[in-house]
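The structure under discussion is supplied below as structure tokens; questions concerning it will follow.
Only one protein chain is missing; all other protein chains are in place.
Presenting chain A:
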Amino acid sequence: MTIQGWTLILAFTGILIALTKPMGMLLFAVYEGRRTLLHPVLGPVERGFYKLAGIDPNAEQSWRRYALHMLLFQLVLLLFTYAILRLQAFLPMNPRELPGLGADGALNTAVSFTTNTNWQWYSGEVALSDLSQMLGLTIHNFLSAATGIAIAFALFRGFARREMASIGNFWADCTRVTLYILLPICLVYALFLIASGVPQTFASSVDATTLEGVKQTIVLGPVASQEAIKMLGTNGGGFFNANSAHPFENPTALTNLVQMLSIFVIGAGLTWCFGKAVGNTRQGWAILSAMMVIFFAGVSIVYWQEAAGNPIHHALGLAGGNMEGKEVRFGIAASALFSVITTAASCGAVNAMHDSFTPLGGMIPLFNMQLGEIVVGGVGAGIYGFLLFAMLAVFVAGLMVGRTPEYVGKKIESREVKLAVLAIAVLPLCILGFTAISAVLPDGLAGPLNKGPHGFSEILYAFSSGTGNNGSAFAGLTAGTPFYNGLLSVAMWIGRFFVIVPVLAIAGSLAAKKYTPESAGSFPTTGPLWIGLLIAIILIVGGLTFLPSLALGPIADHLAMINGQLF
């Protein structure tokens, strides 16, 4: 570990905290439907969209209607992308004459991008045409992000409103987030990426003759436009197989820093927006503090382990940290930091190969996803996932000390707690269930590249990533088979919508409740005691379930490594 590395980690944290309030204010303006600076330009577009779609943006929806409209939209988008991927060979902008994807592969990819997972069983530059990347995938990068933020807004309204039957309008939320937040930031961001070396062209590839006279085909494409929203929307699906490790996706250490910030910035801003929405920004800061404690612990472990390196390789005459699967321009610190950010959020972009991390260095990204990616988390998904734990925490606190379980002015009663537990419990059920099935069936066992406990980690990582809607991988796993494509499609769908629907139900139930003013009997939900309780609940409820599986995978792998055992 170096001073430079720690400076980077601290600088990242500092800049993120500085960006939290400005981003939160922008989000809050859109949450409230206020005018922003961009309304003179984009207002007509917004109104035109509503008119063509025949909707009234001010028509309030009950949680059931909100959920139904959201789900139907996701289904249509899914089928749209499925069709494009299947028909790729017959569509334009395919100079390399790539064939259409098979049924299982196209389904997996369509589900993957609809659910904000961006799990990729294929190599982007090998399998997809520029049109598929743009029309089939980039659109999801925007809309799955906008959907996540819309759901978060709906839940915020549940807390903020008093005795109301509605939680907003899905179409208005989704459109406004896309037009006033995601699109303008991405335009500026993508231009910065282009200036830094990320290609943006409709030329598909160029042939070079290397210094040693070998032909090198260099794949190009409209990379920057996809890269910007891939990070900002915590999507993570790369244009290229190597994702943000590819020099064309992430050419410099500066683009790397900006990419890391762009993964977290909306999620952090949403904590502030939540505080503002419920009338006390300290509530937001308390949430961000709890997130940052878990985040910092994770970064420290990964950085420490990767910098310490692999004793098996040290014995062979190598010195220093673990550079297998890392890029020189990022080095150990920026690779370790990126891996924790991308899995703490539901991004899943990678700038180093997690499969080649040391066992404990790879365990933290795995654990982050198993916690449900609530440490800042995916855009929208992070904060609504976190609020589920917050509700559970006030409930547990209520049981322990006999206080009324209430949170930011709303009584948390059995209906909310049941729904919250349902949404939280679906994760371990799906992750551990599918991992167990894959670890015994021949089709599942055919997947892992590595042998021994690390092979098991590859399977566990895949289902943690799929269910958590992350999308990063221990990429040694051969996942492009009907078995894994099918199971992971189911896991991704469950992990997204079996959380979102209960969240909307909670929003509806909370919005209908009376406001309960804070009293002497209320448990204070700001301050260190609350932050400590939150962290404890997250680790115990969210984490403990996975300990046995981690013991079989990364922990066994670590013990093998320090004893010099190879597989």
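Heads up, the rule we're going with is that a contact is a pair of C-beta atoms (placed from the backbone, for glycine too) under 8 Å apart; a residue touches a chain by one contact, two chains touch by 3 or more; residues count from 1.
By definition in this document, contacts and distances are computed from a predicted model.
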| item | value |
| --- | --- |
| Hidden chain of the complex, named as in its UniProt record, picked from "Cytochrome c oxidase subunit 1", "ABC transporter permease", "Potassium-transporting ATPase KdpC subunit" or "Universal stress protein family protein" | "Potassium-transporting ATPase KdpC subunit" |
| Selected residue (touches chain absent from view) among A:A89, A:A103, A:A165 or A:V206 | A:V206 |
| Omitted-chain contact residue, chosen from A:Q226, A:Q259 or A:T526 | A:Q226 |
| Contact partner of the left-out chain, one of A:H246, A:K276, A:R496 or A:K513 | A:H246 |
| Of A:N108, A:S129, A:T178 or A:S489, the residue in touch with the unshown chain | A:T178 |
| Residue among A:L37, A:A53, A:L445 or A:L544 that touches the chain left out of view | A:A53 |
| Chain A residues that touch the omitted chain in the full complex | 4, 7-8, 11, 45, 49, 52-55, 64-65, 68-69, 72-73, 75-77, 80, 123, 125-126, 134-136, 138-139, 142-143, 171, 174-175, 178, 183, 186-187, 190-191, 194-203, 205-212, 214, 216-220, 222, 224-226, 240-242, 245-248, 251-254, 257, 309-310, 312-313, 316-331, 334-335, 350-353, 355-359, 449-454, 457, 474-476, 557, 560-561, 565-567 |
